[in-house]
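Missing here: one protein chain of the complex. Every other protein chain is in place.
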Amino acid sequence: MFQRFQQSRWPQLLVWVLIIAAIVAAPAVLPVFRLNLLGRFLSLAIVALGIDLIWGFTGLLSLGQGIFFALGGYAAAMYLQLNSSSGFPNGIPEFFGLYGVKQLPAFWQPFHSPLFTLVAIWLIPAVLAAVLGNLVFRNRIKGVYFSILTQAALLVFFNFFNGQQKLINGTNGLKTDVTQLFGQMVGSPEMQRGFFWFTALMVIAAWVFVRWVVRGRFGDVLIAIRDDEPRLRFAGFNPTLFKTIVFAIAGGLAGIGGALYTVQSGIVSPQYMTVPFSIEMVIWVAVGGRGTLVGAILGAVAINYAKSLVSEAMPQSWLFIQGGLFILVVTALPEGVIGWWRSDGPRNLLTRLGITRRIGTYPQLELDGQEEVQP
Amino acid sequence: MQLLFESLFNGVAIGSVLLMAALGLAIVFGLMGVINLAHGELIMLGAYTTYVVQLIFKLPAFEPVYNLYVLVAIPLAFVVSGVVGILLERTVIRRLYGNPLETLLATWGVSLILQQFVRSVPLATAAGLVLALVVGFSLPLVLPASLLEGPRARLVRAGCWATSALSGVLLAGGLASQISRIARATSRNVDVTAPRWMRGGLEWADLTLPVPRLVIIVMTIVSVLGVTLFLNRSVWGTRIRAVTQNRSMSDCLGIPTDTVDVLTFGIGSGLAGIAGVAVSLLGSVGPNVGGSYIVGCFMVVVLGGVGNLFGAVLASFAIGWLTDLIGAGRLLTLWPAMPPPLAATVQFFATTSMAQVMVFALIVLFLQFRPAGLFPQKGRMVEV
Partner (left out) sequence: MSAPLLELREITVSFDGFLALRDLNLSLQPGELRAVIGPNGAGKTTFLDVITGKTAPTEGDVLFQGRSLVGRAEHRIARLGIGRKFQSPRVFEKLSVQENLALAVSRPKQPWPLLFGRLGGQERERVHHLMGIVNLQSRADWEAGALSHGQKQWLEIAMLVGQDPDLLLVDEPVAGLTDEETDLTADLLKSLAGDHTVLVIEHDMEFIRRLESPVTVLHQGHVLCEGTMDQVQADPRVIEVYLGTSEEEQS
């Protein structure tokens, strides 16, 4: 009976109903501080969806998604800073004054435009991802080498943003909570509530989009790349192109997530490009279940919530827990929680706990029940 | 001319630290195909070992031979990191052979745990724990086999572990009572003071060569030579190479692949420990010290070509020299009359962190021409 429950569609439906209910109810029941946290975690879920696309489906483990995340954040923050800097000397953001910069650097100029910013938030990370990705993919560098190179690229971007005070305020980052948008303070509770709604909608939009990408033959090609990339070439497909496209999509999603995260956390800084943060992103997907999409969302939200709870209660123990989680998931739950649910995980657990009876027949027969086995 | 020498020396100095740090990784990754993201933390353990050894040598009983503590720290660091590495291999990595991406994530988890470990556990306790591990692992190897297989095998094994636990507790207690600085956990960075003979520099043809740098260069040369000889000349070296090339065949030939794995991983990790000694001589030691080396190490391996020690040597010196060349803005010194826009560019990159940006760009450019590094692996297995 349990199996019927597990295989029918409605557990998944139930998950969705729960998610939507939680989102709808959250603004009413949560204090602004918690609501804001949830909003941030939902923006991280958008990043996680991108990672699931490239890692879960295509097998590309990027340890550098922080680059694209931060770039999206910087784009948003630059616009907000410019939008609220008319009162400062020279009409440019305040921090420039600290370093004696009198004129706005050229690359800031286009961020006066809200339209440009809205496009830049996802397009700049996507284009950068496409370029970096293509440089690596076309040389058929793959597997761990790709991971290592993305990590190195992350370090490079961190160094760059961290060191350039005169261009983007270096290690201090750009604050957004005291800036203005639509004549309101970005950090105000009303704005934050609005951002929460918007983020929730974006998560669903991103989910629909990624799902559309992975369904159908395009998605099959991605899985084929993960399975046996060289073989795919001999069938006439060019994996480099597909990989570049999905890496760009993931970059764009990370950019959107970064922008939403920035306006809700009130700051963007090179800290978003640290090595640990980018690896954490991967583990959200691993815990939720790679290749499942819903798992990426659940993983991102659940782990970050756990992190904030644990860090409030026992600050030192989070690293232990997180480290343990990495090891546990990889060795014991390689398919993540959702994957475990969809396979025989729950039933095995119940059996082990003595709640349901062990199956008496060959499991094969039970599973293939409807299928007639023919020679 | 002098400029060239200075630059070369700096490059070799930077490169040798890098090589020292990457050597263990090159072995573990090149021979076993294991991506060990906890390698940096093994380096950190080596550095902390140096710190503890140095404090022990400050005790009145060891005061007369204080200057020699580095010589003791090197083998100890090797053992400490090696044992932790072996523990890691036995418990986690062994389950993940053949899944490099999974290994990468799991070892990252290990590295987080190790970082937090040195923050929240007193160094004295940590030392005791490591000693217990060493004793626990090595006693069964030392004892005669008849004891271990006889009727009282259980008892003997329990005795082994009891002994190891006892020795660990004794060491931890002893250290904590004698050296107050390591009796309590701290997340602050600590400093290793170099012995007197290592301070200052050696004057040579208008150049001052800092002695610690020279010591590290010598350490690196000795380590590389040692590893090369071991892999190419010794029986176990041959076995390691055999297992690398064909695991199941080696199994059939009666090579104890399990032992080979432990040995390879232990040596790779131990080398990280020695690198930790070098690192501790250059700056302060903290829980995050390993993280700052790990990416550089991987760059060395990727650039050099996997499984090729000579490639790693060449790559680290190339990276070291380039870092110095760009980071110190040497081109500008060399050619002061440079046109202003070019000069501005050179200036822009003339910091250590910006030099890293440039070096990475150059590596990616290089990989466009030689995707598999300086010395690519050959043969049919490469692209299946």
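Labels A and B are assigned to the chains in the order they are written; within every chain, residues are numbered from 1.
Quick note on the criterion: a contact is a pair of C-beta atoms (placed from the backbone, for glycine too) under 8 Å apart; a residue touches a chain by one contact, two chains touch by 3 or more.
It should be emphasised that the depicted structure is a prediction, and the values quoted were computed from it without experimental measurement.
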Selected from A:Leu123, A:Ile223, A:Ile267 or A:Leu328 as touching the chain missing from the view: A:Ile223
Contact with the hidden chain (one of A:Gly183, A:Gly236 or A:Pro315): A:Gly236
Residues in chain A touching the chain absent from view: 213, 216-218, 220-221, 223-224, 226-228, 230-239, 241-242, 245, 371-374
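Keep this in mind: only the chains that are shown with their structure count from here on.
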Chain centre separation in whole Å, for chain B relative to chain A (CA means): 33
Parts of chain B lying in touch with chain A, wherever the complex brings them together: 35, 92, 95-96, 100-102, 104-106, 108-113, 115-116, 119-120, 291, 295, 298-299, 302, 351, 353-354, 356-357, 360-361, 363-364, 367-368, 371, 383-384
Interfacial residue positions of chain A with respect to chain B in the complex: 61, 135-136, 139-141, 143-145, 147-149, 151-153, 155-156, 159-160, 162-163, 230, 275-276, 279, 282-283, 286, 316, 319-320, 322-327, 329-331, 334
